[in-house]
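Here you go, one structure.
The complex appears here minus one protein chain, its other protein chains still in place.
Each chain gets a letter, A and B, in the order it is written, and its residues are counted from 1.
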């Protein structure tokens, strides 16, 4: 079974869990991830903890949530689809007329068949969500709205995995675990990051990796409030992985500054591998990159997506289900991120060790017979050498000479072994 | 009565006056302006005064100027239109044949019905100006050319108004007052600058303003020769206002360096308010910006025009009359320059005061219910916050996030009051 199928299978386990910013759903999800990567640490922070301008909210626990009609039939039920109750809803137990019921129902007006995903984290409210078609068909009568939920001082939880490398210079991988039953947004993110972590564990790492599974917004803010100094010192590149499971597109959302190493590696890898990729400005941001890039935090973190959040019709509805993602979609994302990571691992400032062109022929690296056209064959190598002056990194050379880093890596290895190339920093 | 009508009325008072580089016409014009802004100082510099590479010329006084035909009828008369005598003409009293007359007549060959505006400031000559149609209809006969004029050591005059603000950092507004009866070029400039000065007097100014009414070229050179050190130290932006009364276009001519604060504010304000505006290179310069931007002077001064001098057919002809300008044209220019000035007044380096995004919700600045699409509503504010890292000024943020400074000013005020934004310079 390939990685794509494995990931899709794992996504199916995470999908049904009723997650929120805090609570048992998050802990259950983190424990499933821990089964895949036992080194993952599950951390907790008490409700009420201050994190910069924010406060860790209370836990939300929901036992059941439904609407019964006059016949006692449950027309919507949290147990059937956890999108039916607005996230973080306060408790309720009321008999109401249709007229009174309607203001408590959220629908997606433009898509009559889907249940929208709605939350109200920062104001106490309750509501139910259903399809527009279902709502419009409701008949006058008495309805019974029941939400058995409670808010209480508990914990906010997140997962953290630190993988040290030869250098303290660090790459951040961040994804979020607070959405209930939606597949692309957001079980695909934790799934691909989990498989990346497994692969990274076995890699002979030059760089270190910080991998975090956090509830969106408050989770990354809490995480930053505890780790900002180390992250500012060490982070050379960072990636929020979200909506990475569908087959439609590859997308990347720039860091705030737009020209960091993160942006360069993403543009390079996607530009060669998927030149049709979508590039979004930081003005179209919407996930945890908002915290990582905030003024004063200033970490170079981009988003990597297939279809970007907010840009596909199934987004934040019940249509973002397991049929919307695929093994191939997940595997494609994993592949791009592996290339990104390898490009970062090899992204040194190389310098040729001799003056003028090296005599490649005597080392068997060059055709001995000079004829029209023959230059093209060895051009990748000679172009790499021509620009290896220690002033540009491998990504810059790759873009300049039009050769993917993936294809330069074996040439770098060969030339370093021949003693013709060296890291410019080692000598300095 | 709106500002447009008031300005148009005032333009009508300035229009008939026979101005030249020096002389009674300039003084009369400055006194009319002084009636509007009593703080204006009228300065004088004697003929013969050296100013850099130039010398203040003699005053020119003209009593009358006309051509009579054989029947004693005045075919052109300075008293009827002061364009009929070439500016700065030497005196003459000659009876001549048509053949002798013709070389003394200037016409606009391409526009048969207009009288051209011609001067000869730096070589002693005389000439008359008339329409091509009139010249071509002249019959053989005897003509009497009369110009009663004299050149004598007198004064060069200019007006100056200094409006101090909280900071010594200064904005220059410059316009010229040496053209006879033409409306767009050039009574519109002094008129709009006069109304700007009235408005600035009542503004709670962070910046200081230096407002000058000078004869073109020699006037700005004389002014610079007296004020260069202070101007180089204080000037952050400068504007020559000329041809600001018609309805056809908005134009801006870059400073010599092309990327100064002056250029940025002009491009920003015109780009949002009048995106169809014409942008001219400094290579197409032609007014006092030539002196302000000269090497060694190096002040960041652009031109602001409606139809730029030299680019409209009525330019420097009798067709540039009061019907060519309008209340709306003048009011539009006043409005643009007010926006420019407000943008400069607010153009600070702002910085958000907390790490990560501020919790806008608890301050009533953010909707409490998270739903698809809802971000767009508060995006102006969150984008302002996202880039308020103290490294870019408000103009740069405005361009980056695509929101006019005009719309950012109330948000800046609101966020500063909430303690979420501060001037980056204050803390440093």
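Before moving on, here are some points about what is shown:
Here is the rule we go by: a residue touches a chain if its C-beta (ideal position, glycine included) is under 8 Å from a C-beta of that chain, and two chains touch if they have at least 3 such contacts.
Predicted model, so just to flag it, every value in this text is computed and none were measured.
The chain that is not drawn here is touched, among residues A:62, A:240 or A:388, by A:388. Between the chain not shown and the residues B:203, B:294 or B:411, the one that touches is B:294. Among B:228, B:322 or B:354, the one in contact with the hidden chain is B:228. In the full complex, chain A contacts the hidden chain through residues 351-352, 354-359, 361-362, 366, 368-372, 375, 383, 385-390, 400-402. Even with one chain removed from view, chain B keeps its contact list with that chain: residues 51-54, 106, 108, 116, 118-123, 125, 217, 220-221, 224-225, 228, 256, 282-283, 285-286, 290-291, 293-298, 310, 315-316.
To be clear about the criterion, only the chains that are shown with their structure count from here on.
One simple way to say how far apart two chains are is to compare their mean CA positions; for chain A and chain B this gives 55 Å.
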